[in-house]
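Quick notes on the structure that follows.
Note that one protein chain of the assembly has been removed; the remaining protein chains are unaltered in position.
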Amino acid sequence: MAPQYAPSLRSRLAPLLLCLQTLFIIISALYFKNRVTVNKDDLRNFYSEFQDVNVMVILGFGFLSTFLVRHGFSSTGFNLLVAAIASQWALILTGVESWFSAGRITVDLKSIVVAELCTASALIAVGSVLGKANPVQLTVIVLLEVSGFVLNEWLLRTLLKVRPLSSIMLLHIFGALFGLTLTWIMYRKGSEDGFEKEKFDRKSGLFSSLGTVFLWMFWPSFNSVLVPDWTPWRKLGAVSSTYLALAVSAVTAAAVSVLCSPKGKLNLIQMQSCILAGGVAVGVSMSAVHEPWEAMAIGFTAAIVSTIGFKYLKKHMLLAYECHDTCAMLSTHGLPGLLGWLAQLVLQIKDCDDHTVATRFAVFHICTLFITISLSVSMGFLTGFLIKWNFCRPLQNKKCFDDQAFWEFPHLAAHK
Amino acid sequence: MAPQYAPSLRSRLAPLLLCLQTLFIIISALYFKNRVTVNKDDLRNFYSEFQDVNVMVILGFGFLSTFLVRHGFSSTGFNLLVAAIASQWALILTGVESWFSAGRITVDLKSIVVAELCTASALIAVGSVLGKANPVQLTVIVLLEVSGFVLNEWLLRTLLKVRPLSSIMLLHIFGALFGLTLTWIMYRKGSEDGFEKEKFDRKSGLFSSLGTVFLWMFWPSFNSVLVPDWTPWRKLGAVSSTYLALAVSAVTAAAVSVLCSPKGKLNLIQMQSCILAGGVAVGVSMSAVHEPWEAMAIGFTAAIVSTIGFKYLKKHMLLAYECHDTCAMLSTHGLPGLLGWLAQLVLQIKDCDDHTVATRFAVFHICTLFITISLSVSMGFLTGFLIKWNFCRPLQNKKCFDDQAFWEFPHLAAHK
Partner (left out) sequence: MAPQYAPSLRSRLAPLLLCLQTLFIIISALYFKNRVTVNKDDLRNFYSEFQDVNVMVILGFGFLSTFLVRHGFSSTGFNLLVAAIASQWALILTGVESWFSAGRITVDLKSIVVAELCTASALIAVGSVLGKANPVQLTVIVLLEVSGFVLNEWLLRTLLKVRPLSSIMLLHIFGALFGLTLTWIMYRKGSEDGFEKEKFDRKSGLFSSLGTVFLWMFWPSFNSVLVPDWTPWRKLGAVSSTYLALAVSAVTAAAVSVLCSPKGKLNLIQMQSCILAGGVAVGVSMSAVHEPWEAMAIGFTAAIVSTIGFKYLKKHMLLAYECHDTCAMLSTHGLPGLLGWLAQLVLQIKDCDDHTVATRFAVFHICTLFITISLSVSMGFLTGFLIKWNFCRPLQNKKCFDDQAFWEFPHLAAHK
C-alpha cells in the first residue's frame, strides 16, 4: 500500500496566520494605546499573579496534554501558537466596548490578564479535539470560541448584571461544553475503540505531570487575579480557599481512583485531571465561599464527581453518544464547573435571610447558566460545521495523534 | 515461577485517605477561620515568595527523585499526595495553640507557608525511604513526621525561647535524621548490592535536573519567606546570602565531584544533591550570617562536606550500618544542616563581646540541637515500628522502585 501522507498545510496555514497577524497589527495601529496613568502599586500588585496565569496558560495547558506518546510537539507547539492568536484576538474583542465609548483600546496588565483568561477558555475547548484537528482547524476554533466567550460575558453583564468576576469564571463550563459539542460534530467513524496512538508511556506521563503540577500550584493565582485589590481580605480568601480545595482534591482523587480500579491501582491521567477539580469548582463558586471548610467540602465533592466522571462517563460518551473527548475536558472542567455553579447557588441562598431575594437570585443564577450553555453549544455547532469544510484539509484517521503529520523529524534521516 | 503481584492497596489506601480527609474537613468546619483583617501590603509582600515555596515543595521535591528510572510516576504522584496531606495536617497542628487561646485557627498566607515548610521537612524524610514504601506507609510517615516536627518547634520555643525562624529552619536536620532512622528500621535483606531498578537514564536524569534547578533557583525565597517584613534589610540579606551560597555550592560541588571520581567524570545525581548544600547550610545559620563572604564560605564548606558525604558515606551507611538512603538525604540535608548549625554557633560567639553571654548562647544552642536530634530519632523509631506492621502490606523486594506496583499502564495492553 502506498503511504498516505497528511495533506500539506503550506497553502493553508501560512496565509491564514500571516493574514490574521497583519490584521491584528493594523487594528492595534489604529486603536491600541498603552495605559499612561499607572499607579506604582497597580503594577506591582498584579505582576506576579499575571506571570502565574501566563505560566498556567502557556506551560500548564501546553504540557497537560503531552501524555499522548507521539503527539508531544503538537500538544505544546500548537498550544503556544493558538494561545498567541487567541490572546491577541481576546485583547481586541474585550476592548470593543471601550473603543465604542472612548475611541481606543487601552492595553494594560489587567486587559492582558482578561485576555489570557479568555484564552484559557479556548484552550479547554481545544483539549477536547486535540490530536484530531490540524492547526488550521485549531486556529478557527480558538477564534470562534473566544468570540463566543466574550459575547457570553457581554450578554451576562448587560442582560443579567452578572459581575465580570463571576462571568469570567464560567470559562470552564463554556470551554468544556463548546469542546464537547465540537468533538461530537467532528466524530470520526472507527474511533469507538480509541485511536491506536492514543496512549502514554513513562516519560510522556511525566511531561504531562509537569504541566499538571504547574496548573495545580498556580491555581490560587488564577482564581484570585481578578479580585480587586481594594478588598485584600477577599483576595486572601480566594487564595487560601483555592489552596485548600486543591489539597483536598488531590487526596480525594487518589482515594477514589484506587477505589474505582479493580486491581487497586492508580491511573496517572485520571489523577492528573481530577486533582484540579477543586480549583475549578472553587473558582466558579468563589464569590459565595466564605469559610475554609466550604472550600474544602467543594473540593472533596468535585474530586469525587470528576474522578467517577473520568472513569465511567468518558467511555460512555464515546460509545453511546459518539463523542470522543481527548483530554476528558468534560470531567476535568465541565462537571466541576457545574458543581461550582450549584455550590454558589446553594451557599448564596443559605446566606439570604429574605425569601424573595433568594428566589430572585436563583432565577438569575439559573438564567446565567442557561445562557452560557446555550451559547457555548450553539457556537460549538457552528464551529464544528465550519471546520468540517474541506478547505481545512482534515486529517485522516491514521494520522491522528501523530506529530509526524506536522513536524519535521530530521533525526530520522540521520539514522539512514 | 508464578508472577508475584504487589499486594492490592484498594482496601487500605482508599479508606485511610477518605477518613483522613473527612476528619480534616470536620476539624476545619469546627475551627478554621479565614483572616479578615488583612493589610493590602501583607498580602502582596508575601504572595510571590509563597508561590516560590509552593513550587519548591510540589515541583522541586516531586521531580528531584524522578531520576529512578522506573519510579517517575510514584516519585511525583506520591509526593503531591503526601504533600497535600501533610500541609493540611500541619495547618491544623500549628494552629493548636491559637485554638487553645482564641478558640479557632486563623488561616492566612503565613500559616499556609509555615505548613508548607513543615511539609518540606516531611518530604525530606520521605526521600530516604522512597521506592521502598507504599503510599499507605508514606501517609503514616508524613503524619507522624509533621507531628514530631511541630512538637519539636513547640518544645524549642517554650523551653529554650528559640525564635520560630531559627527552629523552623532545623527542618533539614529533623527530616534527614527522622528519615535515616526510619530507613534503618525498614532495612531489607538483600539490599547490600543496591536494588536492581535503582538507576537512572538520560531522560530520567533530566527530569530530576528539572526538579533540582527549581529548588536551586527558589531557595532564596525558602530562606527569606519567614523573615519579617519590617526588617527589609534582613530579608534582602537572606536573599542575597542564599543566592551567593548556592552559586558557590554549584561551582564547588562540580570541582569536588570531579576530584572524587577516578576517571575525572561528573556524577549527575551527586551534583544534583550537592549544589543545594549551600542553601541548606545558610538557611540554618541565617540569623548569624551578616556578610556576603560568610555565606560564600559556608556554601563552599557545605558543598565539600556534602559531596564527600555523598561519595563515601552513602555506601558506608549501607554496608556498615544497614541503612539504605535512597535520595542521600543525609548528605543533601543532614550534613549541611549540621554544618549550618555549627556555623551559627561560631559566628554568634565571634560576635559576642561578653564571655558569659557567649557561653550561655553555646549551651542553649547545643541543647537545641540535642532536643531536635533526640526527638527526630525517637519519632523515626516509633514510625518505623508502626509501618513495619503487616496491616500496611509492605512491598516485596522485587517490587521496590517500580511504578508498576501502583500505577496502571494501559499502553501495555494496547501493545498486545
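Order as written gives the chain letters A and B; numbering starts at 1 within each chain.
Everything that follows uses one rule, which is that contacts are C-beta pairs under 8 Å (C-beta built on N, C-alpha and C of every residue); 3 or more make two chains touch, one makes a residue touch a chain.
Please read these numbers as outputs of a predicted model, since none were measured by experiment.
> Have a look at B:Ala102, B:Leu159 or B:Leu259 and name the one touching the chain we're not showing.
B:Leu259
> If the missing chain were put back, which residues of subunit A would it touch?
Spelled out for subunit A, the touching residues are 8-11, 13-14, 17-18, 20-22, 24-25, 28-29, 32-40, 42-44, 47-48, 51, 54-55, 58-59, 62-63, 66, 70, 72-73, 76-77, 80-81, 84-85, 87-88, 107-109, 112, 135, 203-204, 207, 210, 403, 406-408, 410-411, 414.
> List every residue of subunit B that touches the chain not included in the displayed model.
Counting over the whole complex, subunit B touches the hidden chain at residues 44-45, 48-49, 52, 69, 194, 196, 199-203, 205-206, 209-210, 213-214, 216-218, 220-221, 229-230, 232-233, 235-237, 239-241, 243-244, 246-248, 250-252, 254-256, 258-259, 261, 263-268, 271, 275, 290-293, 296-297, 300.
The rule we apply is simple: only the chains that are shown with their structure count from here on.
> For subunit A and subunit B, what's the span in angstrom between their mean Cα positions?
The mean C-alpha positions of subunit A and subunit B differ by 34 Å.
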